[in-house]
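Left out: one protein chain. Kept in place: all the others.
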Amino acid sequence: MYVAVKGGERAIENSHAVLAEARRGDAAVPPLTLPQIAGQLGLAVDRVMAEASLYDRELAALAIKQAQGDLVEGAFLLRAYRTTLPRFCASLPVETERMVVERRISATYKDLPGGQVLGPTYDYTHRLLDFSLAAEGDATSAPRADTPLNATMPHVTSLLGAEGLMRPEAPDQEREPADVTRDPPRFPADRSARLQTLARGDEGFVLAMGYSTQRGYGGAHPFAGEIRHGSVAVEIVPEELGFPITIGDIMVTECEMVNQFKGSRTEKPQFTRGYGLVFGHGERKAMGMALVDRALMAAELGEDAVHPAQDHEFVLSHCDNVESSGFVQHLKLPHYVDFQSELELVRRLRAEADLRMAEQQREAAE
Amino acid sequence: MATLARAPRERLEAAIASLAPTPQWERLRGPEAGMVMVRGRMGSVGGAFNLGEMTVARCAVRLDDGRVGHAYRAGRDLRAAELAAVLDACALGPGLPASLAAALAAMDAAEDAARDDRSRRAAATRVDFYGMVRMG
Partner (left out) sequence: MSSVDGLSPGFTAPVEDQQACFRAVLEATSRPGTIVTLAGPTRPPAPLGGAMAAVALTLVDADTPLWLDDAIMAGAAPSWLRFHCGCRLVADPSSAVFAFAADAAALPPLSRFFAGTDEYPDRGATIVVAVAALGEGHRLTLTGPGIAGTAMIATTGLQKGFAAMRAANHRLFPRGVDVILVAGNRLVSLPRSTTVSSPEG
């Protein structure tokens, strides 16, 4: 039996109105502007861009405002908007060695070429609430050094590579990378598909999976070889021009984790790298991503793949918060008819059980 | 084209306004907003992977004299993309107008200054390690 149920239009309309009123908050307080969100809640904007998989600071700020600061909902809004735009082409791979660095640190080499650049970080703050921010603060200005940083900074992994201690990346193949937004998933997944999925994955999920590898569910012994954050130029080769042009700059965060690899029958002991790259400033996410990237290589390196973070399907099918939020929250939709049939089934089974138990009692009594 | 891609719209408007006679153009395509799929390299040096998309505005125009200009700019500013395409066309061929040459140089200088300032701000946070000599 299927019963179509109508109604609720007015309740829904009014619910939209209530949402709008709640979103606006106290009308006596000035509304937030998008430049305020983009400028002063920059890390929230970064997270929404990364998880929406769309780099546009203004749109991400709008999504945050519309979602009342719910960043997962914001990422959902931006993903939805993304589907309305045509894709012109793919870029050339961004060259992070030529990043205009805002921050760059290594936990493996103290004196690396280019130096340790702390940049804007919460790492050395005391995590004490700063009540001076509760008052409306004036603009502050940080000191400037006399000379800028080096224009290019070598990666730590390239230093290890030069000594033959780092397992080389597969050479730059002409092969087109997988695109998880176009191609259906296959397991085991290609590494390009893994990295794309992790880059847009939920920060909390990716972080927890990375954490699990450190706590014994992955056998990882990672070092933060390098973390860098800054802007990179994006170049494309339009079909009609046939030569590369720069279309602008984006901010990204990159992490290269260095992990020991005991070697195999064909390979000597060496280091391997796990790689993380995300839109905006997202160190926690980039580090988690690098740990998970390395864990997902287990089978390829001949290691036992027994932990959740090493399971391609488990990690990649569950790391997207738009998908997981959608599937969990769809349970709120009316399931009246489904539940009706469950109800009837359970009642019938109970009636059968009653009969059976009565039968057993009678037999026992006899 | 990198200069015109990075310059703020106000500078593009001013550069067009400085041209005499004012250029006349036909739109060949756009201005329109779309996306470019940004790619990274696996392990920073390996094969490509798809990182995520970015918004891009693009335009192609043809001037009255037949010169064709193109622009692709990060973001969704359609007007800026059209102006950048017109300026790209105006900069083609011999005889770059002096006012346009000056405008392009000023755009580059402003971009360089902003980049230098950011880099020097970061450089001020570079760690200078020093060793302590243990006595006895």
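By letter and in written order, the chains are A and B; residue numbering begins at 1 in each of them.
By our rule, contacts are C-beta pairs under 8 Å (C-beta built on N, C-alpha and C of every residue); 3 or more make two chains touch, one makes a residue touch a chain.
Because the structure is predicted, anything quoted here is derived from the model rather than measured.
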{"item": "Residue touching the undisplayed chain, where the options are A:26, A:111, A:138 or A:239", "value": "A:239"}
{"item": "Contacting the left-out chain in the complete assembly, out of B:9, B:27 or B:115", "value": "B:27"}
{"item": "Among A:89, A:165, A:208 or A:301, the residue in touch with the chain that has been omitted", "value": "A:89"}
{"item": "Positions on chain A where the hidden chain makes contact", "value": "86-90, 182, 184, 238-242"}
{"item": "Touch list for chain B against the chain that is not drawn", "value": "26-29, 32, 60, 62, 66, 68, 70, 92"}
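In the analysis below, only the chains that are shown with their structure count from here on.
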{"item": "Inter-chain centre distance, chain A versus chain B - centres from mean C-alpha coordinates, in Å", "value": "28"}
{"item": "Touching residues (chain side chain B, partner chain A) in the complex", "value": "1-2, 5-6, 32-56, 58, 60, 70, 72-76, 115-127, 129"}
{"item": "Complex contacts: residues of chain A adjacent to chain B", "value": "49-50, 53-56, 58-59, 82, 85-97, 100-103, 110-111, 115-119, 142-149, 155, 157-158, 169-173, 175, 177-181, 191-193, 195-196, 199-200, 230, 233-234, 236, 238, 240-241, 245-250, 252, 254, 256, 273, 275, 277-279"}
